[in-house]
Structures are given as C-alpha cells and as structure tokens.
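With one protein chain withheld, the remaining protein chains of the complex are depicted in position.
A and B are the chain letters, set down in written order, and residue numbers restart from 1 in every chain.
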Amino acid sequence: MNFDLTPEQMLLKDSIDRLIASRYSSLEKREAYRKEPLGFSEAIWAQFAELGLLGLPFSEEDGGFGGGPVETMVVMEALGRGLSLEPYLTTVVLGGGFLRHAGSAEQKAAYIPEIVVGNLKLALAQTERQARYDLADIATTAEKTDRGYVIDGQKSLVLAGDSADLFVVSARTSGEQRSQYGVTLFLVDANTPGISRRTYSTQDGGRATEIEFSGTIVSTDAILGPVDGGYPFLEHVIGETIAALSAEAVGAMESLHQLTVEYLKTRKQFGVSIGSFQTLQHRAVDMLMALEQARSMEMYAAMMVGSDNADERRSAISAAKVQINRSARFVGQEAVQLHGGIGMTMEYIGAHYFKRLTMIESLFGDTAHHLHQVARVGGLVAAA
Amino acid sequence: MDLRFTEEENAFRDEVRSFFRTEIPAEIRRKVSEGRRLSREDYVISQRILNARDWAVPHWPLEWGGQPWTPIQRYIFTEELLQAAVPLPLQFNCYMVGPVIAAFGSEEQKKRFLPRIANLDDWWCQGFSEPGAGSDLASLKTRALREGDFYVVDGQKTWTTLGQYADWIFCLVRTDPTVKKQAGISFLLIDMKTPGITVRPIITIDGRHEVNEIFFDNVRVPIENLVGEENKGWDYAKFLLANERTGIARIGLSKERIARIKRLAKEVPVGTGTLWDNRDFRARVASVEIELKALEITQMRVVATQSKTGSSKPDPASSILKIKGSELQQTTTELLLEAAGPYALLTGDQIGAGPNEPPGGFDWVDAAAPTYFNNRKVTIYGGSNEIQRNVIARAILGL
C-alpha cells in the first residue's frame, strides 16, 4: 500500500501547481481568459504544450510521455484548484483517451503529435437529448454507403465543442436505439460539410455545443475502433474521464475550503472573528471531512480506472462519482453559507468554485445515476 | 383538533384563488414560476391589481388599507398567492417600511407615504446591512449628524435588494456614537434622488443584478423624515425584522415549485419513458413533500395560536418556520436541478450568430441552475439560519 507520489510526479505537481497559481491568481485574470475568442487562454494552452502536459497520457512511442491515471490526477487537481478554463479534459483525457484505446496506428500517428504540440483540439459528440446519462442511448445513425458513412443526428452538450477541430462521434451502425451493440465511433473533422454547431456558454464559465449532423459524409478511415463495437470504449474512456473530473473536483473543493477557513479567520462580527463561533468551526470541520472522503475516492478511482476487471472498474468509478458529487455539493453549499452575502456574488471567486462544483455533479452521471449503478450490481461489499 | 377549514374559509380560499389566476397576467406568473427576472413594471402591475382590490396590504391597520381578516384568512391569502406564482407585494413596501410607519410614524408621514407604499407609487428599498454590519447589524456605522433642520448622512449600505429601482430607502443610521451600539440608532427615510447618493450594482451568483451597494456622501435629509424618536431605531428595526420573518416559510412557493417539477419530470425523456417513471426520483420528491407537509402543519399551528390569543406579537417559533422553510425552498431547487440533469449546465446565452433556440431543446433548463444558485440566499438574508438557531437556543431553550 502506498499513497505517495513518486519524485517525478511531485515535480510534475510542482510545475503545474505553480503555473496555474501564477496564471489563475485572480478572478479578473480568469474573466479575461473567458472573454478570449475561444473562451479560454490560448497562451496558457501553448504553455501546457510547452510543458508537455498535452502529451501526458500518450505512450512514448506515440510521441507522449507515458503518464498514467495518477499523473492525470495530479494535473486535473491543479486545474481544479485554479478553476482553469482550458479544454484539457476534452482534448487530452476524453479525445486522447479514445485515440489511445481505440485508435489505429495511422490515426495515432496522424493526430497524437498534433495534440501534443497544441495544434489539435478534440471534443466528444455523444450525448443526445433523450439519453440523459445512458451512454448506449444513441439515435444518431451512420449509414454505410459506397463513399463511406453518412452520419445523421443531433448531439448535445458537446463540451468545448466550438473550439474543437476534431470530434469523436458516436453513431449507430446497427442495433436498437438503446442497445450497447451497434455503436460505432468516428473521428470527424469539425469542418466536414453537413455539420452545424450552436454553442452556449455554460453556468460555470465554459462552453458547450449542440451539433447537428445532416448527411455528413466520412470515409472509412474515420472509423475509430471496431464497427458496431464502440460502446466498451465509450464506457472505458468516460470512466477515465470521471476519474479525471473527480480530481478536478477535489482541487476545486480544496481551494474553496481553504478560502472559507481563511474567511472565518478574517471576517469579524460581534467584535470577534466569526471563526470563533463553535457552530461555524464544526461546519468547517465537516467540510474538511467531505473533502477528505472525496480525496480518498479520487485516489481510488485513479487506481482502479486501469483495472482489467470491467465490473470492478465500473463500480469503482460510479462509487467515486457518488462521493465526489456529494462532497462537491456539501462543500459548495457550506462555503457559500459561511461566507454570508459575499459568497453570493460574481465578484467573489468562491462563488465560481461553487458553480463549477455544481456542474461537475451533473456531468457524466449525477448522484442518482451512479448510485443506481453501484446498487444494481449489489454494492461494493459482497453479501455474507 | 381539526385540520379542516370552515366553510367561510373555504369560500374565501376559492375567491382569492380564482382572483389570482384570472386577474394577474399569466405572463408575470409564468416568469415567477420559471424563476425568470421580473421587470420593475411587472411588480408594479401586479401590485396595483392587488391594491385595486384592496389586497396589497391586507395585514395593515384597517384605516390604512388593511383587511379585517383572521390570521387564518391571511395565511390562506399568502399561501394561495404563492401557489399561483403571483409576485408577493413588494416586501420592502408592504411588509417592512409600511408597517413601521403605520406603527411608529407621525400622522403626517402616514398620510404622505402609506397610500403610495401600498400602490407601489414609491418603490422602497432596505438600507440596513453594511460591509461591516451583517449578522451584527447593530454595529452599523453610517452616521447621521443633526445640522439644523437636516440630518447629514455619510456612510455605506450594501446588499440593497433592487435598490436600482428604488425611489426611497429606509435606513438605520447612527445618530449617537457615544452610547451602547443599539441605543444610538435611528430610522430614517431617504429620498433616493437626494444629491450625494450613489448606487453601484452587485451581480449575484446567478448573473443577475439583484443587489447593490449604496454610498452616502453628505446626504442632507430633512428631519421630518425621521421615524418615531431619535435613537429608538433599533426597536423599530426589531419590529420590522420580526415581521419579515413571519410568513417567511413560503410553503406555497415550495408547493408551486414541486408541482411544476412534477410536470417537467413528465416531459423529460429517460429511456423509453420519462423522468417521472423513475421510482427513485419520485421517492426523493415525495420525501421533500412530507417535510413540507410537516412544516405546513407547524405553520398552521402558529397561525391557530395567533388567532386564539389574538396576539400579533411575533412568536420565536417563527424562527423555526424560517429555518425549515428556507431549507425546504433550497431543497426544491435541488430537485429542479436534478430534473434538468446534464442540461442544467447550459445557460441561455448563445455564442455567435444563429437562431436563438432554447438550449438542449428544453425552454426551462437554463433557469434551473440559476434558481438553485440564487436560492442559496434564503438561508443567509433576513437573519441567517445560524442566527435563527441562536435565537431559538436563547429564547426557547434558555441556553
């Protein structure tokens, strides 16, 4: 048993922590990045590339640095602490994940080096309006023709979909609408004719896109992984993404908790710091406990996400998401409450952590969804 | 013991219910129900319709437009109003400054202000909180120095709700800095057009302009705008805050939201059915409804006690209503967030050109998260829930 980071992981942590601390040192800076054309800082993205972060999870043969889930966790925590807006999760963890697990040698060679240097951004076009959290509920179709495949359908909530150059698109090539069999993944250039995008800003300062594919033609080279066999990859890569998102949540909770404790020490009412009220002390302690519970499950997810036992992996990821969601909600709500009025304002960075944490809850499965997943397989402890 | 209303009470309920649902514009009620922003005009229209029926200020003294209603009727009235998603008559006017002027103001002030307050001819805002005086309100620093026939006011108020719309502000100001902090406070009425007043917006977490900071720089206020006696303002403020807390449980509002959530859940597709087919979700809604029912009965018990004793003195039990009621309001917004699911992520702000369609194909999801965010305030303002618990511990438990 060992929960320590290796010296290299510590160096990585040091680098990314410091980069984020300096680039995201104030809410004003974050607002300025948010107002850039792509909704994040391209300069920071370039710096991520320079530091090798965009190549983190790819193998060395593919042009990356061979990092695993723990390295990703280290990076995502830092991004969470700073409330970073850069599309790391979508490009490197999600998009990169599909390339790593399902990409052919040619696809890897074509795209990974471009990701690593910061030239290519990816997004996943998967969710559909009727699907809610069911990954297999895919109505978008890909029809085989002599020219390749023709994709038709609507995709929703494509995170960072407006800045993406390349989409991973899930479409049905056979099977019923909610069947796991018959889903095929495609790598589709964002500029392919027959794609229209509508982008919304999200509650947490990011962006999400609604995409319509109408008669979008892609060649057979675009197929990612086996025809009709895309579902297991969806599940696996989204599992990895949940683990990464958990780390982001822990980073955000850590910052928010720290802000709250500082505030309790400095805010004075009734002639004393409000942190001297025992009831508020206990609340801050409960927040710490929620944070530590979340941290444990974040680590659990990072350690289990690579497991070959798919059942075990699934339950672990769902269990982690439940704990993360619960802690995120608790820490977020308590932080606002303990700040009083100031916690309710856009001028205060704490409020933005609260919003991001709230949105993390609803991404890739809310508490009810994942609780159901864990319960469905009989929980984590074997029955006596 | 009997839960049922009398026949007269039932008739009264039907009367107000149908009035709310037929007379108040549906568009305004839709905005309230969906948690959309109301314009100043929306508040004015709605309140004037009520006032034309003599129902804007039914809880005021009869001579100033009150109704001879029993506490039970008042309760029915407010609950029906909330369940019909009618905007509550402007709180600052009807539940705060109006009752204070009616109880402690001069005849001159009553004549001058009360009818305009009831008709929302003047929009009032509440200038109590300051940067350094929130929960510890009595430590407020804004000072008013007597100079001949004027008070000269200097200082800053904050969190002033809808101050951007206000014609008048009622303020707690320090008129005697030499005595115990509660003893040197006065209650002043200030015309917002007086030179020296600056209003700066504060944008709240849901992205709206709901509160403000108000700065007073050498603001000259005629002494006839003092309410009651100088340095007695704290008593009036306590009277006002107690009024603010009664009826704050907002059970009708939570009921209205739950009813709406059920309707929406029947529209949200999940698998082959809808969210409403999900038993876990239904159980969570039911569990909130049960707590709400318990609170409703608690509220009725308080109302019944009031009608029996005829006392309108605020009950410390109103703190229980405030705590539980505000927490339940927040819980209902959590259900709303859950109903919106992943679509809660989207705002209605579309980036770039194109037809402005509702995000995700649902015309309500973009307001779910802001409603949830905004409702965090209900456990903070009007005396935070921590302060309410302190009140209960002291006043009820004797700790």
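Operating definition for what follows: contacts are C-beta pairs under 8 Å (C-beta built on N, C-alpha and C of every residue); 3 or more make two chains touch, one makes a residue touch a chain.
Following the convention adopted for this analysis, contacts and distances are computed from a predicted model.
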Chain left out of the displayed complex - its UniProt protein name, from "Phosphate transport system permease protein", "Oxidoreductase", "Electron transfer flavoprotein subunit beta" or "Glutamate synthase": "Electron transfer flavoprotein subunit beta"
Chain not shown, its touching partners among those shown: A
Contact partner of the left-out chain, one of A:39, A:55 or A:182: A:55
Missing-chain contacts mapped onto subunit A: 7-8, 10-12, 14-16, 18-19, 21, 50-53, 55-56, 65, 67
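Here is the rule we use: only the chains that are shown with their structure count from here on.
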Computed distance of Cα centres, subunit B from subunit A, in Å: 38
Subunit A residues touching subunit B - in the complex, by the definition given at the top: 39, 127, 129-130, 132-134, 137, 156-157, 162, 178, 198-204, 207-208, 210, 268-271, 274, 277, 279-280, 333, 336-337, 340-341, 343-347, 351, 354-355, 358-359, 362-363, 366, 368, 371-372
Residues of subunit B that touch subunit A when the two form their complex: 129, 132, 134-136, 139, 158-159, 202-205, 207, 211, 268-272, 275, 278, 280-281, 284, 337-338, 340-352, 354, 357, 359-361, 366, 369-370, 372-373, 376-377, 379-381, 384-386, 389
